[in-house]
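Complex shown without one protein chain; remaining protein chains in place.
So, chain A:
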Amino acid sequence: MLSPEATTKIDYELTKYPADQRQAAVMSALRIVQTERGWLSKESITEVAQYLGMPEIAAMEVATFYNMYDLSPVGKYKVTICTNISCMLRGSDEIVSHLQNKLGVGFNEVTSDGKFCLKEGECMGCCGGAPLMHVNNTEMHEFLTTDKVDAIIEGLK
């Protein structure tokens, strides 16, 4: 069951679209449920599809198309590091190996305390600030150095 908070938020998103096109809110609805539950299980996708009155498979298509939707559990903090060309030229490899050593996990793995998950990201459209990383899809950090990354991680603990 979707929580009352989630349905309130989804209902607000629905006001942005014509009443007979509830499916239009699927991306927002999936995002809201993911924020609340941490990741999107098949059951969560089903609930969203049912709430919006659309075929489950159509919601699944959307959830699998965009890589900001997580279809398996991620830690409390999902750290996504861009490894595309601009960031790579500015030293993202170093940031990646530093983080992997520090957290003791590789890409797509979760730390044993369930707190952190590392993801390899694609271009975040902000190459002027390379190297870049995202925390939980919403918080962006620019001009990363190993010291700066340490500080960010400490701040999250």
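In this text, contacts are C-beta pairs under 8 Å (C-beta built on N, C-alpha and C of every residue); 3 or more make two chains touch, one makes a residue touch a chain; residues count from 1.
One rule holds for everything that comes next: contacts and distances are computed from a predicted model.
For the chain that does not appear here, its UniProt entry gives the protein name "NADH-quinone oxidoreductase", which is one of "Peptidase S26 domain-containing protein", "Cytochrome c oxidase subunit 2", "Ubiquinone biosynthesis O-methyltransferase" or "NADH-quinone oxidoreductase". From the set A:Thr8, A:Thr64 or A:Asn101, the residue in touch with the chain omitted from the display is A:Thr64, counting the whole complex.
Within the entire complex, the positions of chain A that touch the omitted partner chain are 42, 46, 55-58, 60-61, 64-65.
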